[in-house]
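Missing here: one protein chain of the complex. Every other protein chain is in place.
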Amino acid sequence: MPDLAVPEGEGYTVQLDSFEGPLDLLLHLIRQQEIDIYQIPIAQITDQYLRYLEMMKDLNITIAGDFLVIAATLIHIKSGMLLPAQPGSELNEEVERSRQELVEQLLEHEKFKQAAQMLFERETVELCVWPPDESEFQAEEEELISANVFDLVSAFHRMAERYKDQIVMEMEGETVSLAEKLGEIRRLLKVQKEVLFSFFFQLKISRLHLAVTFMALLELTRLREVRLIQKDLFEDIRILAC
Amino acid sequence: MLEEALPNQILAILFVAKEPLTLSELQEVYPDTSVEELKGKLDSLVSKFNSFQQAVEIRQIGGGYRMTTRPHHHENIRTYLKTRPSAQLSLAALETLAVIAYKQPVTLPEIMDIRGIKGTSTIHTLLEKKLIETRGRKKVVGRPIMYGTTKQFIVHFGLNDLSELPTLEEFQEILSQSTG
Partner (left out) sequence: MLEEALPNQILAILFVAKEPLTLSELQEVYPDTSVEELKGKLDSLVSKFNSFQQAVEIRQIGGGYRMTTRPHHHENIRTYLKTRPSAQLSLAALETLAVIAYKQPVTLPEIMDIRGIKGTSTIHTLLEKKLIETRGRKKVVGRPIMYGTTKQFIVHFGLNDLSELPTLEEFQEILSQSTG
């Protein structure tokens, strides 16, 4: 543990929850010290930011890549500002531009945090003013939903999932023919554009099934009904309908 | 008529309550007031409210109090509920529509195969609502009719053209991002 005294246990993790992303953490550091956002002392804030990341690492909290991207930006600006200022220098200008971009991103982000807060307050009140529902009048009717595009694709996804379940059940039987397996793979590819080869292993099926599956795949490749793609030697094989 | 604060607060709670409000539930909201006192307030509130309100009344139902419309308005209410936009689909119809949208042109046997359910009724509903149309016959045994979506479908779902439908891959991406 570094020289920072970090309270252990839940208290600390709760605190981390409020820093959902790197911009939240950065804003917190700035606001905590009542710094003018246009005049961020980059060197100081960078050190504090990096110390937070270290603490997160010590606590075995996985640091999302986004945090590292901002860290890199901060270090870049900090080191650039250590250079002697030379009017018209390209490097100086570039560093200044990065700093301004970061400030703008922070300001933009903060506005939306405020907007979210406003929505939260409105919702808090509005959720408690709802009229009662009309269910007593609707009992006789079929359950209807007003569908949008999202419902449509969800419905399709559900069916694809349902199909997976059926296949698991079929595979619990002992015997399997090549024709059956061909049919299964064809149906699967009808609802999904692509199936990973590992999918068949996840089903914990017998060696016989796997062997037949493999033969069926070879047969389908020969018939040019499917394409098998493997990007790398150890990558999963992707089965695509032609 | 009801200047006091408490009766209005109770009325507001009665208004949002989805199930009959019991005295013990009410007492949890007002732990400093005894059940007897709350019952007294509630009863006088109910009799006052019911005497001047002609649209809605408070009834004692299932051991609690509930605000409901007066029965003689029910005919008008039914008329209102029926007139609301019928842009609504049953879940079964939605599933059939999803298969047609993503697999068109597609035949009934193929639809039933994917949905794992037999039945033709939802096709008729969708044809009636002009969300799907026939697209000739497939050149296979039995020459089944093929179906596809209509322009009405595109308008109904606020699309410009079919390519705007999210793909299954995009949907899975949305799912994984939400839980990730």
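Labels for the chains are A and B, by order of writing; each one numbers its residues from 1.
Everything below uses one rule, namely that contacts are C-beta pairs under 8 Å (C-beta built on N, C-alpha and C of every residue); 3 or more make two chains touch, one makes a residue touch a chain.
Since this is a predicted model, take the numbers as computed values, not measurements.
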Residue of A:K57, A:K113 or A:R227 in touch with the missing chain, whole complex considered: A:K113
Touch residues of chain B, complete complex, unshown partner: 1-3, 7-9, 11-13, 15-17, 21, 25-26, 28-29, 52, 54-56, 67, 69-70, 73, 76-77, 79-81, 83-84, 158-160, 163-164, 166, 170, 174-175, 177-178, 180
Residues belonging to chain A that touch the chain removed from view: 20-24, 34, 36-37, 64-66, 70, 105, 107-120, 122-134, 137, 148-150
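In this section, only the chains that are shown with their structure count from here on.
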Distance between chain centroids, defined by C-alpha means - chain A, chain B (Å): 30
